[in-house]
Each structure stands twice: as structure tokens, then as C-alpha cells.
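All protein chains but one are shown in place.
Note that the chains are named A and B in the order they appear, and that numbering of residues resets to 1 at the start of each chain.
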Amino acid sequence: MIGNDIHKLAKQLWPYNRSLTGQGVIDTLNQISNHIPNLNIKSIKSGTKVFDWVIPKEWEVHEAYIVTPNGKKICDFSKNNLHLVGYSIPFKGTLSLNELKKNLYTLPKQPKAIPYITSYYKERWGFCLSQEQFDTLDDGLYKIVISSTLSDGKMNYGELLIKGKSDKEIFLSTYICHPSMANNELSGPTVVTFLAKWLQMVNQLEYSYRIVFIPETIGSIAYLSQNFKEMKDKTIAGYNVTCVGDDRAYSFVPSRNGKTISDKIGKHVLKWIDRNFVQYSWLDRGSDERQYCAPGIDLPIASILRTKYGEYDEYHTSLDDLENVVTPKGLNGGYWAIRKAIEAIEKNKKYKVSVKCEPQMSKRGLYPTLSTKAFDKEVKLMMDFISFCDGECSLLEIADNLNVPMWDLYDIAQKLESHNLIHVNK
Amino acid sequence: MIGNDIHKLAKQLWPYNRSLTGQGVIDTLNQISNHIPNLNIKSIKSGTKVFDWVIPKEWEVHEAYIVTPNGKKICDFSKNNLHLVGYSIPFKGTLSLNELKKNLYTLPKQPKAIPYITSYYKERWGFCLSQEQFDTLDDGLYKIVISSTLSDGKMNYGELLIKGKSDKEIFLSTYICHPSMANNELSGPTVVTFLAKWLQMVNQLEYSYRIVFIPETIGSIAYLSQNFKEMKDKTIAGYNVTCVGDDRAYSFVPSRNGKTISDKIGKHVLKWIDRNFVQYSWLDRGSDERQYCAPGIDLPIASILRTKYGEYDEYHTSLDDLENVVTPKGLNGGYWAIRKAIEAIEKNKKYKVSVKCEPQMSKRGLYPTLSTKAFDKEVKLMMDFISFCDGECSLLEIADNLNVPMWDLYDIAQKLESHNLIHVNK
Partner (left out) sequence: MIGNDIHKLAKQLWPYNRSLTGQGVIDTLNQISNHIPNLNIKSIKSGTKVFDWVIPKEWEVHEAYIVTPNGKKICDFSKNNLHLVGYSIPFKGTLSLNELKKNLYTLPKQPKAIPYITSYYKERWGFCLSQEQFDTLDDGLYKIVISSTLSDGKMNYGELLIKGKSDKEIFLSTYICHPSMANNELSGPTVVTFLAKWLQMVNQLEYSYRIVFIPETIGSIAYLSQNFKEMKDKTIAGYNVTCVGDDRAYSFVPSRNGKTISDKIGKHVLKWIDRNFVQYSWLDRGSDERQYCAPGIDLPIASILRTKYGEYDEYHTSLDDLENVVTPKGLNGGYWAIRKAIEAIEKNKKYKVSVKCEPQMSKRGLYPTLSTKAFDKEVKLMMDFISFCDGECSLLEIADNLNVPMWDLYDIAQKLESHNLIHVNK
């Protein structure tokens, strides 16, 4: 089960302090490069204007912690990088508990969880801790140490281009900016890493592939600002990959358009994997499809997920881990759902029957020679399939007409093609 | 509450003997002119051919009553103008009860109600009375007096044109041919009078307005016969206004087409005013939309109503009054439903976001600077709104996508426009 390998990679990536920028991102990309050596690690300078936004300063953290009145070190960044508010500015000082509290963040309703908080675009500092720990804090003077830097540097991301028979591209995007969290986010880049490995082994891909590992929002905006025209020309389908690691549900978030081939294939695949998959609307979006499908951008990008961001209690807390939330089985399901969607797009051709009226199947050994009341199910499926090979129905549409998953038709199509009874209609 | 003012006007108009023609129509139009001084009172001569019809003779009634065998005056037109069949020819004579009964009309199932009966296109005379009164009539000789005239004269109507930024017009039509009845009809011309007053006070209307006060059927046919070509060029939306005065329901009668902007806006507005509004079909039509939407005419005219004609017991009887049926609150609801529809058409623009990808809202103070699990509802509504500003979705379509009333978006659109984040797409 490939889910075990994916889970292993996620464990390796767990400790790095991913954010929009900084060493944690570089370390993550380097680890991924061990699996896909031709990954291009690229960068954009801080201060670069990207559409309505500006690439932020590079953030590094050397150490960060609080010392309590009785000398205990708490909220230690080196133990859990969620303790420090993302993009915290440097600060050293001594504060009373009341003063300190203005910079402490907890989740009263989830008292054991450390929340995940960031402040990318306003300079501030803060610590995150569990409500339970917060409640033990005594009055007195607290020593605060945040040794961080915010400096003109760069924002890194990874890009992989795979050549297929056609220049037309399928786009996969995943993000690498969240620190130690499992479903949202490590499931995304790890599943995409293994999808990239598989795609590079496939013989004769129909389409080319563009795969990016970027920080969320600012990363996709920056990438689009540099590649939009080419992507608009080439992209025929794609998925934003996030929250593909738990085993509690399958979910779908459509593109803004809602009727692109990514939407149709995504929903078809999920329906046949799990009749009860959760279908969200565009109003439930929340990741980089916000940029890829923005008005005027409108790329055909949807999301195939397990349990969606925002829809599970552990979301954006220290409880979103690789033990209780994300599992090898969950990752395995996420991997195969997206792989089946990619395979379906690759095989979604329009076939045309090569003879007028029904072909005589029996002379080719494809039909029983004795006509009785009974009728073979597989023969019926084949005859039904042929009856839709009009050169205009796609394999997806035929599968939907026949109420079967597309993959039930792959062998039939191949067999009929080998008998010259159908051919692809260009 | 404007409903009080509307109700007051209705009480003033109550006693006039409105019909297709005659002094009651002129008196009604003159009273309305007190509120909208620039109302044009126009006329067409009896005998004028209008499409398949001919303008009827002008009808005046000087007196009409019956004297019973024991000398009592009944069915006195001066006490209730419903007592006389509309367009009754003059008649003086003495008849036995049995002979008289051939010209008497009652409603056995509504024994207290005087029915409303007309005979515009065949010469006859008759009296209407309650079944209860009818049942008290003794045998004997009855003296009949109908002092009426049917002469070559004219048919009057009112027309008001209001200039907006665009030559394109919104059309409002209401009728002034029914005598003393309240929901059907006084609610119509009185509500339209107050809508016209409001429209004339609005600063910078997007569209021009054509508003007519006409007799039903023959009036709309006559008006179309003279103005059809211009109206076909200019009319983008409109409503026939009738039965907008009781407080028992909201209703909608579509145009023949069913999908014009008048239909879409009308149903949107009613849905958000009253989830349980009654949606009728074209087969339930019964007023001047029959002409405005006739094949080959096909103007985009629908009807927003309170309780529809034909759908309440008091309809077309003396029970359709200003006390028990039509109320200030009912008129108020009718006025606001149509006003909200007009406002929605005025504001139903197509917006286009001015930047590529999502705008950075936080630098404009439109977005929280701290990223947490929680998400502000208003901010979400604004981001959802922006996500549909593609220059092709109308405000109505966006509101439907977001499942909110259009008026929830008016302020958001204005705020984003003032930040140059969106602009109207011409």
C-alpha cells in the first residue's frame, strides 16, 4: 500500500518550520527532491510586486520561548513550532502576566489544542498555547525571548514539468507553508510527491503536467503573475491538492465554473469510490482555487479531498497530527482518488464506431452464437458501449450513460479498438 | 408608513363611478393629478379601431334605481354604483317581478354581496343586488329608472413619462375602470401614484419610466396600438399593478416568456419578502399582461401582487372594500414589494474585479490582519461577492449564487467600487 510510503515521507517533513518563506520551506523542498530529483527549486525576491500583492520579507526563527516567574521554559518553539505566531517579529523583554496575555492565543473550546495563528501582513508577535497550559499560568513577571529576523530575502517554491504527447497540461498544486500539521498540510505535498513519481514512470502520457509546491495564497498569486498567460493557453484540467490524508470522508470542492472537465471527472471518480462523498460548493472554497479560479483567471482547477479544511475539529491546531488524524490508509485513499482522476482525464477520449449499424460480433468471437432468452451482462455492456461510440460522446459521458465507472470501460475500449471496431475521433 | 397615505387616497377615489369611459374616470385621473401634477390625461375617440377592437361609446349615468310595489327605492346607483350593470343602456318602464328578474344578478353563494357585472360589447341593462335583498322582493309591479347615455365621446387615460439616464424604459401599468372595489382595483392606481411620486424624487434614475393609468383590456390594447413600436424598442422590464392592497399573501404572475428580467427580479424580491409567496403560472393570468405579453407583442411584463384577482372570495363584489379587505398595512406591503423590484432592476449591474486574483484586502483595512480558525461572516460575504465579479454575472445572479437578497449587496458593491476594486462592466 503506497499510503505507507507517503506516511513515512510526511513523518520526515513533520518537524520543519514551514511558513511563507525561510529555511523550513527549503528543507521541505530538498526532502521532496530526494523522491523527484528533477524538481526545480525556484525563488522570488521579497518586495516583488505580484498582481495586487507584494512578496513578504523572509522570516527566520532562531529561538523563541517564555520563562515563567518560577523559571520554567514554556511555549518553546524548538519543541513545537506552532507555539510561535507565524511571522512574529523579534522581541525580548519582561512582562507581567496581564501584559503578556495580550500576546497569547488559545482555543478555549479545545483546551488541549495549540492553535495555528499567523500575522503575515501586520508586524506583531505572539505565542500560541493550549487553554489548559494557559490556565496554569501564575501572576508574576515573564521573560519573553523571540529571536527572529524579517529581512529582504526570497520566497521559495518547487516546480516540476513533465512532458506528454500533447502540450496541453494538467496542473497539480499543493502548498508548503504550514508548520507541523498533518491533514492540512503535509498530506498535500506528500501525496503530490508520489503522484509525480508515478507520472514520471508512465509510458506515453497523453498530456503534459505542471506540478507546483508553493506557499498558499501568496505563492499561487506569485506563480500566476509569472505564468498565467502560458497556463491559460495550456491548462485543460487540474486539482489543488490539500487535506488528502485522513480516512473519514471523501470530499469535492468545485471550480468557480463548476462544469469544467476537472469538475466532471472529479465528481465521477468520487461517486464511484464513495457514494457518500461530500460535495461542497464554490462558497465553501478556502485554498488556492480562490486564485486559480478568480474572475479573469478562471483555470479549470477543482479539489478532490478527504475531510475538507475547516470541516474537522483538529483543523489548524496541534491536534491535526500523523497519528490520530492522518493515516497510511487515509493517504492511500487520497492518492488513489487523484490518480484515478488523472487516469480518467488521460483516457477520456471520444470513440467512433467504424461500421454502419451494429457490427456482427459473433463472427469475431465477441458474441454468443446461440440466441436464447438470457443475455450476458458483459456482452450487453459492450453493445451498450458501442451504441454510444458516435464520435461525440466522451468516455466519461458514455460511462455516465451506462451508469458504470469509467475504469469498467478501459478494457472494452481497448478490445474493440484492437478489432478495428472503434477508433478515436480527433 | 406610506400605506396610510395610499389608503387615504383610495378612500377619496372610492365613490367615483369608474368604467371604461365617462366622468368617473376623469374624476379619478384628476384626483391622481393632485399627487403627480405632470400626469398627462389623454383620450381616444369612440369608434377608433385599435387592433382587432373598437373604442366603445362613452357611458354616463345620471340616475338609476328600482321602485318596489310598495314604493321603496332600491338598487339605487347613487348609493352604490355596483347596483347597475356596467354599460347599461337607458330604460324606463314598469315590469312584473318575473319580468324584472331576467335583468337582476345576484350571487346565491355569497348572499350578502352585490356582484360586479358588465356588458361592454352587447347592449343590455340590468341591476345587481345581494341575494338577501333579492329574496325579500314581493310580487307586483316594479318601476325601473335607468337614465344613462351611450354616446360618441372618448375614452380617457393617464400617462406619465419620467426621464432617466438611459432611454430604456421600465413600464408600470394599472387600471382605472372598476367602480367601487378596493383590492381589485383601487389598490393598483393608488400604489402606482405613490411609486410615481417616489420615482420623481429619486436623484439620477438609471432608466426612464413609462407609467399608465388605463381602463383594463381595451385600454392596454388601445395604448399598445399607438405606442407598440416605441415600447418594443425601449421597454426592458415592467409590471402590471393590480391587487396590491390586502395583507393576506404575496403573489406572482409571470410574463408569457417567464424568464424576462421582470420575472427574475420579481420572484427574487418576493422570495426574500415572503418565502411562502404564491407563484402562479401564465395560465393563471387575467389582467393586462394578456395584452402586453400576447404573441407578437411580448413585452417583459409580469405582476407582483398581494392576493391575486379571482383567488379571494370578495373578488368582483361589493365585499372587496377598504375596511375588511384592503388595509394600510396591505397597501404598504404592495408598495414596497414593487419598489424593491424597481430598485433591484436599477441596481442590477454587472461588476468586474479590477485586479487579477484576489485583492489584498488587509492593506485596505477590509480584512483581519490575524489569521485564525474563525472567519468573519461579513468578510466572507464580501470575498464571495468579489469572486463572482467577472463582468458577466449580474448583481441578481450573484445574490442568487450567494443565497442573499440583492439589497444585502448594495453597500458592499458601493464600498468595493469606492476602493476601485470593482467597476461596472458596460
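In the analysis below, a residue touches a chain if its C-beta (ideal position, glycine included) is under 8 Å from a C-beta of that chain, and two chains touch if they have at least 3 such contacts.
These numbers were taken from a predicted model, which means no experiment stands behind them.
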{"item": "Identified contact with the non-displayed chain, of A:Q23, A:S147, A:Q200 or A:S387", "value": "A:S387"}
{"item": "Touching residue (missing chain; options B:Q23, B:S43, B:N80 or B:T118)", "value": "B:T118"}
{"item": "Of A:K271, A:K352 or A:K415, the residue in touch with the unshown chain", "value": "A:K352"}
{"item": "Option touching the unshown chain, where B:D52, B:E378 or B:D411 are the choices", "value": "B:D52"}
{"item": "Where the unshown chain meets subunit A, residue by residue", "value": "352-353, 355-360, 362-363, 369-373, 384, 386-391, 401-402"}
{"item": "Residues of subunit B in contact with the chain not shown", "value": "51-53, 86, 105, 107, 115-122, 124, 217, 220-221, 224-225, 228, 256, 282-283, 285, 290-291, 293-298, 310, 315-317"}
